[in-house]
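Attaching a single structure in structure tokens format; questions to follow.
A single protein chain has been omitted from the complex, and every remaining protein chain is retained in its original position.
Up next is chain A:
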Amino acid sequence: MDEETVEIQGRIFYQMVAIKDCILVQNLEVHQVAERVEALGQFVMKTRRTLKGHGNKVLCMDWCKDKRRIVSSSQDGKVIVWDSFTTNKEHAVTMPCTWVMACAYAPSGCAIACGGLDNKCSVYPLTFDKNENMAAKKKSVAMHTNYLSACSFTNSDMQILTASGDGTCALWDVESGQLLQSFHGHGADVLCLDLAPSETGNTFVSGGCDKKAMVWDMRSGQCVQAFETHESDINSVRYYPSGDAFASGSDDATCRLYDLRADREVSIYSKESIIFGASSVDFSLSGRLLFAGYNDYTINVWDVLKGSRVSILFGHENRVSTLRVSPDGTAFCSGSWDHTLRVWA
């Protein structure tokens, strides 16, 4: 079969799936089912901590399992570990590249991973030895052929999952740097990923510039499900706490909820006055609220069930680039191109 035939066949199959989606008898959306749910009352969240110390745009952050420490990375290559409760900086390292777009805290709290325009993901053990230079123990783990956009440790310190501008995701063994599995299927840069909170399986979801969100089986490397309803790049994906769904934030100024068992989009969070892309999304602990950071410097809080916006939070002076809810759900942290991070509660 020559290339052209394969391409045509592929497109036909693709259309068939799209048609099947349209014929689905039930096109129910969450808010219809949630009509009987009580609406949320007045919502007040304020900035409780402001972390200043990055000299340039903050691009990414992640929480430590201890619920108070965070790691953040910025455009000038700086990666900082903070105790955000006291606002003290505990560690800092300067990467040899700019635009460190990805960073992650290890589950043990004893290491961090980061990467960006260097096309790599490196792991730094955290040490309190004053004599030791943090950069000295750096371990280069992942190697891609384009920028690193996201990284995450799996359930232990010993494996890292990465997403890259080269259109692939990959799973790596930290100790040896060995590639354990690669994930091909996106048609363009992969911008984000999130691991599923599943009890038995190993799956994760990724989103990219091809407007697709894809769910992968970590063991086989296969894409098990894909969703393509966004109209622009998908900047962020995050699982609903039960693991049965995930939310996405996109440059098309909408956030959407996709159900894995129903295999379709079930809710869209948008407002005509929201024009700029959503860069980062995360759920509150119960999944009732969806926090989304936008490129218009604001954070919008959505009622996941009702589909309506609960609140808009002002404060940042440039685009919000990263947003994560803390592990115990007491607060969320946002990072911005205005060089600061804020903890809201």
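By definition in this document, a contact is a pair of C-beta atoms (placed from the backbone, for glycine too) under 8 Å apart; a residue touches a chain by one contact, two chains touch by 3 or more; residues count from 1.
In the analysis below, contacts and distances are computed from a predicted model.
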Inset, instruction - Name the absent chain as its UniProt record does, using one of the following: "Regulator of G-protein signaling 11 isoform X15", "General transcription factor IIH subunit", "Small ribosomal subunit protein mS39" or "Metaxin". - result: "Regulator of G-protein signaling 11 isoform X15"
Inset, instruction - Could you tell me which of A:50, A:182 or A:232 touches the chain that is not displayed? - result: A:232
